[in-house]
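There's a structure below that I have some questions on.
Removed: one protein chain of the complex. Kept in place: all other protein chains.
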Amino acid sequence: MSSRTVILQLICPDRLGLVSELAGWVAQYGGNIRHADHHTDFAAGLFLSRIEWDLEGFGLERELIAGSVHQLAERLDGQAQLNFSDEVSRVAIFVSKQSHCLLDLIWRARSGELPMKIPLVISNHMDLESICLDFGVPFHCVPVSSVNKVDAEKKIIELLLDNQIELVALAKYMQILSGDFLKHFANIINIHHSFLPAFKGAQPYQRAWDRGVKLIGATAHYVTEDLDDGPIIEQTIAHVSHRDEVDDLIRKGRDTERIALARALRLHLRRQVMVYSGRTAVFA
Amino acid sequence: MSSRTVILQLICPDRLGLVSELAGWVAQYGGNIRHADHHTDFAAGLFLSRIEWDLEGFGLERELIAGSVHQLAERLDGQAQLNFSDEVSRVAIFVSKQSHCLLDLIWRARSGELPMKIPLVISNHMDLESICLDFGVPFHCVPVSSVNKVDAEKKIIELLLDNQIELVALAKYMQILSGDFLKHFANIINIHHSFLPAFKGAQPYQRAWDRGVKLIGATAHYVTEDLDDGPIIEQTIAHVSHRDEVDDLIRKGRDTERIALARALRLHLRRQVMVYSGRTAVFA
Amino acid sequence: MSSRTVILQLICPDRLGLVSELAGWVAQYGGNIRHADHHTDFAAGLFLSRIEWDLEGFGLERELIAGSVHQLAERLDGQAQLNFSDEVSRVAIFVSKQSHCLLDLIWRARSGELPMKIPLVISNHMDLESICLDFGVPFHCVPVSSVNKVDAEKKIIELLLDNQIELVALAKYMQILSGDFLKHFANIINIHHSFLPAFKGAQPYQRAWDRGVKLIGATAHYVTEDLDDGPIIEQTIAHVSHRDEVDDLIRKGRDTERIALARALRLHLRRQVMVYSGRTAVFA
Partner (left out) sequence: MSSRTVILQLICPDRLGLVSELAGWVAQYGGNIRHADHHTDFAAGLFLSRIEWDLEGFGLERELIAGSVHQLAERLDGQAQLNFSDEVSRVAIFVSKQSHCLLDLIWRARSGELPMKIPLVISNHMDLESICLDFGVPFHCVPVSSVNKVDAEKKIIELLLDNQIELVALAKYMQILSGDFLKHFANIINIHHSFLPAFKGAQPYQRAWDRGVKLIGATAHYVTEDLDDGPIIEQTIAHVSHRDEVDDLIRKGRDTERIALARALRLHLRRQVMVYSGRTAVFA
């Protein structure tokens, strides 16, 4: 069960026979399929597929699979992504001053629950340096102000490139990345501390309290240029009552934030998320 | 346990000794307190209290309690509301074409779960007449258009007055009541089919689908002039996935709507809700 | 989207190439697959598949599909079940004295949410006759006692056969069906008012209260000879507190029971449930 697998994610225009064609492609090399999930968005006319099969016993050399998948995707006029379950992603965590998501992600990476390495943590403040040192995670402080923002982002991009980072997790990073940054690095998951689209932007807990809601939430989503409008991966909620002050919302919110972000990262890292048309299909 | 009780709800400026003063007032007449709940909103400087005690054995005649409570409230510079658990509220249900909330409320009233009578159902369409007839609930159709809205609302107000209605439940009533209507009748609970403040206004399920959320919700709230901005009583949620079409959101939403509305009505009718500063304290 | 579909459910020993073989079989007749779900139970060595495709445009006459599926299943040494989405199941509802699940199921059948007809309701009491009459559902009272149990069950079986019943929903039917009954009619879904396996058997809410739990639940499951031990389809929960008396647990429980039973029936009727090894795979 823990053996290595190949994971194919493919999006293409919907037409007859696609499941058969994909499964047939795996079968012709003797692949033992572990999971096969498909979704058709009839409105968009799109077919999405995620197939996972054993690498062992597969009749194509590991290094030849990508080429063959590429041909398959071209034939279907689609886009394919290929991954292997034994690849451990290199993930940078961005934080500001709050430690709860950071500590949670470090622990989940350590315990193997999240298949990722954390080559570095980047923060615009020094507060969380010591916790990183305790766990042996390199910490880089890159202060950001309205004056130095361009330079700061340039420095951050360099750090990401130098460390061959594949994914960034914004674990309560209280800065907005510019559109220019996103042009250089776009694979980013953010945790927003509200039940989007409610309370976009700043101070969501204060505003939730002001509105007198009975439930608060957290949303893990991919980052796009439109603030808090990216494709949603996971949402969680917590009950609140009139007894809860804003500080209580913040405290209760920390648990929902940690869970939503950790689940979203796990889904992403196991290649269970497919993004299309500003939304996600989550094969969980 | 099922004996009759007196329920006092009081809001007044916060100061020392209020719990003692209220409990002492009940005690001086030998009242046996069943529930005593208090809440202090420190920011607003307000004290809220709900005390429920046995009518049996209480040393004040039932008809004299109101006067004494009135004096008590005046002394505390507050506002009091007095109710008796054996009073059954007269509730009008407003509907349009969807039956799920209506049928649910009729059943809960019948079974005794909601302590209310339903003297009439008002709708702007004829669709739900037969279901009302089946259950012996008087049905009134008052069509509403941009042309006749003033007259229609006038007719509705008359129906409410003629039937001594104390509370209106908007059970998927797809018309917006005017500010003028609310001046004549203001005790109204609405069910909105979204997790407010997300998706205020029309078509919340379609917009939730468009946004690609992973949770949908329903909100039961008191109606105020600002659409969907009234004090929230109860919110419920349901999980959705990429497999769900808009119709599935609507279907799943029906269950959350029914539950949220029924809970809110029960809380209101049992005098467990107190409204202040645009929000609610719910003593549940 | 609302067009008619063919639904194939197949269980067979796991081996290489099954997804391809099944999808290929559909493709060879030009079937347009809407949903394809698979699950492999590695411990049991079993492969489960549910494929749903458009009837329209499929290259096999409707009445020939079963035969072809039969051959396919034989080749795979498996068991197949074939259904069409336009078939409306004939479901008998068994009740005793409580109406909440019954009314809920009638409404969901009426509204089209549950694709079923209710040719009859059977009860061991007369209490719910009038509600059935209101909705035009035939009601049969078959009293059951320790003395007449054999005869009563015989009569019930006759009613089921006479009405060509395919599925029985035990909607708070407070009698235990005998092993002998199950030999004659086995397609039965029950709602048990606890979070199984906690509080099997009688009086679950009283026992939940006695134990001081903070959550109560409901479980919809297939009925087997071992009481409350059948394959679980759906479980729901509700929060309770020290303020809740047993009657409150019963009241809160009604909502979880209704939801769990309705969801389970919908999943079953849409052929989204597959039973194997005393458990279910639910393709939702």
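We just call them A, B and C in the order they show up, numbering each chain from 1.
Following the convention adopted for this analysis, contacts are C-beta pairs under 8 Å (C-beta built on N, C-alpha and C of every residue); 3 or more make two chains touch, one makes a residue touch a chain.
Treat the numbers as computed from the prediction; the structure is a model and nothing was measured.
Chemist: Among the options C:104, C:153, C:234 or C:257, which residue touches the chain absent from this view?
Modeler: Candidates C:104, C:153, C:234 or C:257; residue touching the omitted chain: C:234.
Chemist: From the listed residues C:112, C:136 or C:197, report the one that touches the chain absent from this view.
Modeler: Of all options in C:112, C:136 or C:197, contact with the hidden chain holds for C:197.
Chemist: Which of these, B:26, B:91 or B:281, touches the one chain of the complex that we don't see?
Modeler: Checking the options B:26, B:91 or B:281, the one contacting the hidden chain is B:26.
Chemist: Please output the residues of chain B touching the missing chain, sorted low to high.
Modeler: Contacting residues on chain B, toward the hidden partner: 1, 16-24, 26-27, 30-38, 40, 42.
Chemist: If you put the missing chain back, which residues of chain A would it touch?
Modeler: Chain A touches the chain not shown through residues 1, 99-100, 103, 107, 111, 113, 134-135, 243, 245, 251, 254-255, 259, 284.
Chemist: Which parts of chain C are in contact with the chain that was left out?
Modeler: 39, 195-199, 211-215, 217, 231-235, 237, 241-243, 278-282
Convention: only the chains that are shown with their structure count from here on.
Chemist: Quick one: label the inter-chain contact graph as line, ring, star, complete or other.
Modeler: Here the contact pattern is complete, since every chain touches every other one.
Chemist: When the C-alpha atoms of chain B and chain C are each averaged to a single point, how far apart are the two points in Å?
Modeler: 36
Chemist: Counting only residues that touch at least two other chains, what does the list for chain A look like?
Modeler: Not one residue in chain A touches at least two other chains.
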